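A protein chain is absent from this complex, but the other protein chains hold their places.
And then chain A:
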Amino acid sequence: MAELLAKSPCEGLLPKEVDGLTLSEAKRATMTSLSPYRGQEAVLSDVLKTEHGMALPRPNRSAGKEGARAVWFGQRQVMLIGPDPAVSLADHAALTDQSDAWAVVLLEGEGAEDVLARLVPLDLRREHFKKGHTARSQLQHMMVSITRVGDARFQIMAFRSMAKTLVHELEIAMKGVAARRAS
């Protein structure tokens, strides 16, 4: 039988460090999408609170913290990142295991907004995009989920198949920002 190796989406690509900005791969976590059944949002929110300690986030918001986070992920969809989902959630929402589907990276450091400003058509500065805010948008031509998880710390999720492109685009932008600072 073939010997298979478990590889993370960004294996061999990260971490990268450019002029105080760091790009690293997030710790592997269970990811489950929750799509509430019609009219079940409120009940689902209560169950999520009881089981995992956070309410269902509204559009453009995330809830929870490192290790157990719920990120709004599109129309009528929330991604639960970290905990194994409680069975009772399945009474109110369609649950799909997406743990292997996404490359999750963390961009950190002073000027992380400047890096993303080169790639994403959104105003992600702290005044507009605060800790806990999230957005589905594009990074160049890739669909991504971007969440501010710290003062100068962003979580960026892209399709796993696009991991190399994601890292490439971010590294180019990091170098661009560093070069602009140096000049």
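FYI, a contact is a pair of C-beta atoms (placed from the backbone, for glycine too) under 8 Å apart; a residue touches a chain by one contact, two chains touch by 3 or more; residues count from 1.
Throughout what follows, contacts and distances are computed from a predicted model.
You can't see one chain of this complex, but its UniProt record names it "Sarcosine oxidase subunit delta", from the set "Sarcosine oxidase subunit delta", "NADH:ubiquinone oxidoreductase 30kDa subunit domain-containing protein", "SufE family protein" or "Phenylalanine--tRNA ligase beta subunit". Set against the missing chain, the residues A:Ser8, A:Ser137 or A:Thr165 yield one that touches it, A:Ser137. Residue A:Asn60 is the one among A:Thr30, A:Asn60 or A:Ser99 that touches the chain missing from this view. Shown as candidates are A:Lys16, A:Arg76, A:Arg160 or A:Lys175; the residue that touches the absent chain is A:Arg76.
In the full complex, the hidden chain is touched by chain A at residues 37-39, 59-60, 74-76, 121-122, 135-138, 143.
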